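Scroll down for the structure; my scribbles are underneath it.
Only one protein chain is missing from this complex, and each of the others stays in its spot.
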Amino acid sequence: MASNTFGNLLRITTFGESHGIALGVIIDGCPAGITLSEKDFLGDLARRRPGQSAVTTARQEADAPTILSGVFEGKTTGMPIAVTVQNTNQKPEAYEKLRTEFRIGHADATFASKYGHRDHRGGGRQSGRETVARVIAGVVAKKILPKNLRIIGHTVQIGSLEAGVYKPETIEKNPMRCADPAVAKTMEAYVLKLKSEANSVGGLIEIRVKNPPKDLGDPVFGKLKSRLADALMTIGAVTGVSYGAGFRTAGMEGKDYVKNTDNFGGMLGGISTGDDLILNISIKPASSIGQVAKEGRHDPCIVPRVIPVAEAMVALVLADCYMLQRAYRS
Amino acid sequence: MASNTFGNLLRITTFGESHGIALGVIIDGCPAGITLSEKDFLGDLARRRPGQSAVTTARQEADAPTILSGVFEGKTTGMPIAVTVQNTNQKPEAYEKLRTEFRIGHADATFASKYGHRDHRGGGRQSGRETVARVIAGVVAKKILPKNLRIIGHTVQIGSLEAGVYKPETIEKNPMRCADPAVAKTMEAYVLKLKSEANSVGGLIEIRVKNPPKDLGDPVFGKLKSRLADALMTIGAVTGVSYGAGFRTAGMEGKDYVKNTDNFGGMLGGISTGDDLILNISIKPASSIGQVAKEGRHDPCIVPRVIPVAEAMVALVLADCYMLQRAYRS
Amino acid sequence: MASNTFGNLLRITTFGESHGIALGVIIDGCPAGITLSEKDFLGDLARRRPGQSAVTTARQEADAPTILSGVFEGKTTGMPIAVTVQNTNQKPEAYEKLRTEFRIGHADATFASKYGHRDHRGGGRQSGRETVARVIAGVVAKKILPKNLRIIGHTVQIGSLEAGVYKPETIEKNPMRCADPAVAKTMEAYVLKLKSEANSVGGLIEIRVKNPPKDLGDPVFGKLKSRLADALMTIGAVTGVSYGAGFRTAGMEGKDYVKNTDNFGGMLGGISTGDDLILNISIKPASSIGQVAKEGRHDPCIVPRVIPVAEAMVALVLADCYMLQRAYRS
Partner (left out) sequence: MASNTFGNLLRITTFGESHGIALGVIIDGCPAGITLSEKDFLGDLARRRPGQSAVTTARQEADAPTILSGVFEGKTTGMPIAVTVQNTNQKPEAYEKLRTEFRIGHADATFASKYGHRDHRGGGRQSGRETVARVIAGVVAKKILPKNLRIIGHTVQIGSLEAGVYKPETIEKNPMRCADPAVAKTMEAYVLKLKSEANSVGGLIEIRVKNPPKDLGDPVFGKLKSRLADALMTIGAVTGVSYGAGFRTAGMEGKDYVKNTDNFGGMLGGISTGDDLILNISIKPASSIGQVAKEGRHDPCIVPRVIPVAEAMVALVLADCYMLQRAYRS
């Protein structure tokens, strides 16, 4: 199966390489009559953008989306919505070494083995830049979902530093996207130190969905939890996905597990209960460290920038299931 | 999307309720000419079967598979392989209470909300008995894969008990499917104690794939890791999926992460490297405890029985990707 | 893609060979709460059955369907509905010659070339007996569609004999399923003559859908007309599909074409208008003639028996589109 497409009723197809002319996304299946313009994308694109703070890569990307189709006089028409973003920062010469030198922990070698011929510039298609397309699609997905639904991602751990309190209003006010403002500061200092050392660190993200519709997901292979796991694991940096009590269930006895419905993560039998959805994803440290980091794009802590991408993927799954659920109501 | 189907080129469709006439699976897309008979299923079905040891539920299920189609004179024909298993143990009256009483931590309430009308007997479609169909399909998938490939699942943690050594030859020799024979004994005693208390416990499983083909999986949405996460999360008891260093990456720095290729779990950029695939799944404790456990089917530790199901799901993903990879070779 | 599955939201998977143990179908995606029992299938199965009249093959097939899953206390549960039919008439020795002798105009040679190993008995999977599964699925599809919708297939041509009048109430009262009772008699006599000569004949079928919902189908690749063409062309005997004025449009000028909305066949831009859907399919004469017909199963005119199969395929497409259309309503 050609595999640059995600979703069923709401289906996106992404394309484009890091240093090609443009990248973009086709969003197919969006209902007609939804207000949409390029401005709607800017907020989440800015949250995903490198260079937004000192803790992330300094590489600047100008992400100016253009809607090519599917929107007429400010509203969607039900036709495929094509959005492109030009790659203004094309410096192929900066990446000439990558043509033949495969970086450890990167997809250079697997791409070369599988495809033979590849665009090596800045990682080409394997670059995290592809997630621009996902963030754009996520904005549309959120417009399809109920207005009071909120998808809130935040950093709960960076290295050995863990958030202790949960103040959601502070998440977007610190570069770590951590809901614990005090720990956020410690995390920031730690990441800046790693940056100076050309080192990197992983982290843990919680995504919490407030006011999710109930009845989403299917009993066997289309479980909401498996669709979400699939969606989140398509993000390059994600190494693990769990819901509710997650990996802590390995150590739990039944009598403790059933005491707190948060342990169920808002899903039972693969179907949403209407309670908050609770998801966790683990993020690996960037493999570009040391000399490679100094020469190329160095991202000491990708965790805060993964958050809007993860939120977008969750939104896409929920919108797809939400539309699907309507189909079965007579 | 109707969602009792899994896979693309190798595609299975499962059906059947716990206490209906029969359950089964259609395996579509299996190449022609592969030797197959009912006997091939018996080994893995026995590994999945309740009542196989004292540490699991005492309910006995007679799983005698019948191949209805797709096999002629002992070999597959490329046509859909239908396999059914009769449900001999139909005691609907034993479950009459479930018609209206929804068990905590079960899908009773979500099914009732989503579908209105449901088969409540023994959990109906939501019962773990559905995994009989998956195990059968997994046997076929393994026959499609290279002969020297091995999928080895084993229990690495039960509650606070963790395996310390890895002796793979001992896994199938103890009811816990633990590769550490000494810890296996401790685990067993612990589970028997929980059984007597009508309590239960979760656990952690590692699945290691030896000799996987390289080049499996796709760069963006069909990453091998995301297909595997989807597949494993369709198992009811699974609460988390990770690969390589998994959730430990949250605490790791880049300079440590890149030191050991096991941390990559055999996949880079969504594509298999040819190194061992390393997956971990966390299993929740059965929610049927206390009075509910005493009245119904009590499974103090489902972990060992999830292993053959998880292996089957991994086999299905790998076989699908293996066939897919051939399509793109000119 | 494994290809024994048809449909999206309402999705069927068929399996089984002509002389295997059983054949059947999994119907996935049917909403819960619909009354369904085995008796519902008997009417259409009898219409498809060989041996129902002198004009068709004399081979008798006992088609007793069993619902294995997805129905509880007489109503669907939203879970996959598995229905099997045993093959009671297994006479493999009658077909021993087919193992190595490939009949002209049959799939014997293409199956042998593509799959190498095949079930040759009575055509195996390539046998028209597979359509039992489709007729069963069509019954479920019709239950999903609006109550006043009617799908009416009838024979409009057999060889050089063409129906002149349209009396729908007479269709099921003659073995030719022709809406012109007088021509039906002539057709019958002609077919009986062909039967005595071990010859066969093709024909033309019109399928008219009364009271179809409007808004079904999609603008580009999922046009209602293309879904229907796909569905009808999956029937082995069908050599052509058209809608509205169909192939007559090749000879028409625009000023005549737009005069009669029947020429549009109830679809514009790939979407149903709410007017009657009008479809035509051409049927080839059975290739088993002469000596082959005398030795095996001879069907001098398969046209009347294709009608319930074609109706079933139309029902499946319409039900799928009908459910799909609901998904996009906000």
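Per-chain residue numbering starts at 1, and chain names A, B and C are given in the order in which the chains are listed.
One rule holds in what follows: a contact is a pair of C-beta atoms (placed from the backbone, for glycine too) under 8 Å apart; a residue touches a chain by one contact, two chains touch by 3 or more.
Bear in mind the structure is a predicted one, so any value in this text is a computation, not a measurement.
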Visible chains in contact with the missing one: A, B, C
Which of C:F72, C:Y95 or C:F111 contacts the chain that the document leaves out: C:F111
Candidate in contact with the missing chain, chosen from B:L9, B:I158, B:A237 or B:A250: B:L9
For chain B, the residues touching the chain missing from this view: 1, 8-9, 29, 31, 33, 78-79, 144, 219, 323-324, 326-330
On chain A, residues whose C-beta touches the chain left out of the figure: 1-5, 7-11, 13-17, 20-24, 26, 28-29, 32-33, 66-70, 72-73, 75-82, 84, 114-119, 124-125
Positions on chain C contacted by the hidden chain, ascending: 1, 3-6, 8-9, 14, 104-111, 113-114, 125-126, 130, 157-160, 194, 199-204, 214-215, 218-223, 225-234, 236, 239-255, 257-258, 263-265, 267-273, 280, 282-290, 324-325
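Keep this in mind: only the chains that are shown with their structure count from here on.
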Approximate Å spacing (C-alpha centroids) for the pair chain A, chain B: 28
Mean-CA-position distance for chain C and chain B (Å): 38
Per-residue overlap in chain C, given as positions that touch at least 2 other chains: 1, 8-9, 29, 32-33, 78-79
